[in-house]
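So that we are looking at the same thing, I have put the structure below in structure tokens.
Shown here: the complex without one of its protein chains, the others still in place.
Showing chain A:
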Amino acid sequence: MMNYELIGISVLWLFLYGYIIIASIDFGAGFFAFYARLTKQDHVINKLISRYLSPVWEITNVFFVFFYIGIIGFFPETSYYYGSAMLVPGSLAVILLAIRGSFYAFENYGSKHNMVYLFLYGATGVLIPASLSVALTLSEGGFILKQGETASLDYWALLSSPLSWSIVGLAIVSVLFISAAFLAFYASRAEDHAALKLMRTYALFWSTPTIVIALTAFIFLGQHNERHFQNMMDLWWLLALSVAFFMIAMWLLYRGYRYGMAFICIMLQFFSAFFAYGIGQYPYILDPYITIQSSVTSSSMGFALVVAFIGGMCLLVPSLILVFRLFLFDADYVKGNK
């Protein structure tokens, strides 16, 4: 007998991780484009950003929907609690995503140099991760009020909690760090030295707050949810691995060579931290209301979803490889010759 709940949560966690990486690149790019405009350096990096991001923005969005549909598919109960509690922050995120997504397409047709557009592009890049990270905070428990049949978000508890603010902070700085590192790598492939220099500076700058806020959030987590904290402490080796990858990435960035390797280290850094966090939360999806065993879908649906997932992956993986080969690893395209 297979454990559909374990397969389900692992697949979803992997997808959420994937979303975090590619969405971070996207969201951070928005912030940097705006910031570069303010400091009059936009000519250096704008071409770089639009060249990589234009063909893939839609894919980024689908990753998100994929995770969301997956979680309500494997764990239908979650949609009741998270749906009720996330009505406001969730809708806010949808509106921001809508502004961002559609302006991506509009941008291609002339609004590129519009300051309002660039501001929205930059602002949504920071606000979307902030509003989405509320869901992660919620999962720690203590932020949902339940009166009779109605579940709602306890805004006061949320806004006054140092944990929720540190998670928001962590979301924002990680986005900027991941994005800067990726764009530095992309610039190095494009042999665009000016852009590379700028992005390398950004990446180095955002590395310190990332590691500081990560530690802060971890301490606040200990105060808020003892169980989760202890579980993560038991996985200390994963956290240590994460720090080690961070150090390697910093070393490579600082020395200024092998940017691809540096970015892979950053991906591994987040991968190990993210999985330590997820495994530590086991078996809860929403502490204390939903555990993965209590809310899992029926076994026939679980089986169907796994089959659909495998089938879907057989289509998607080759297509994604094709996209990467065409837009990320095709040296001529990256340099702007195609």
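In the analysis below, a residue touches a chain if its C-beta (ideal position, glycine included) is under 8 Å from a C-beta of that chain, and two chains touch if they have at least 3 such contacts; residues count from 1.
As a convention for this text, contacts and distances are computed from a predicted model.
Enquirer: Which listed name, "Ring-1,2-phenylacetyl-CoA epoxidase subunit PaaB", "Electron transfer flavoprotein subunit alpha", "Na+/H+ antiporter subunit A" or "Cytochrome ubiquinol oxidase subunit I", is the one UniProt assigns to the chain that has been left out?
Expert: Missing chain, UniProt protein name: "Cytochrome ubiquinol oxidase subunit I".
Enquirer: Among A:M86, A:L138, A:L239 or A:L253, single out the residue that touches the unshown chain.
Expert: Only one listed residue reaches the unshown chain, and that is A:M86.
Enquirer: Going by the touch rule given at the top, which residues of chain A touch the chain that is not shown?
Expert: Those residues of chain A that touch the unshown chain are 54-56, 58-59, 61-62, 64-66, 68-70, 72-74, 76-77, 79-84, 86-88, 90-91, 94-95, 97-99, 101-106, 108-111, 149-152, 297-298, 300-301, 304-305, 308-309, 311-312, 315-316, 319-320, 322-323, 326-327, 338.
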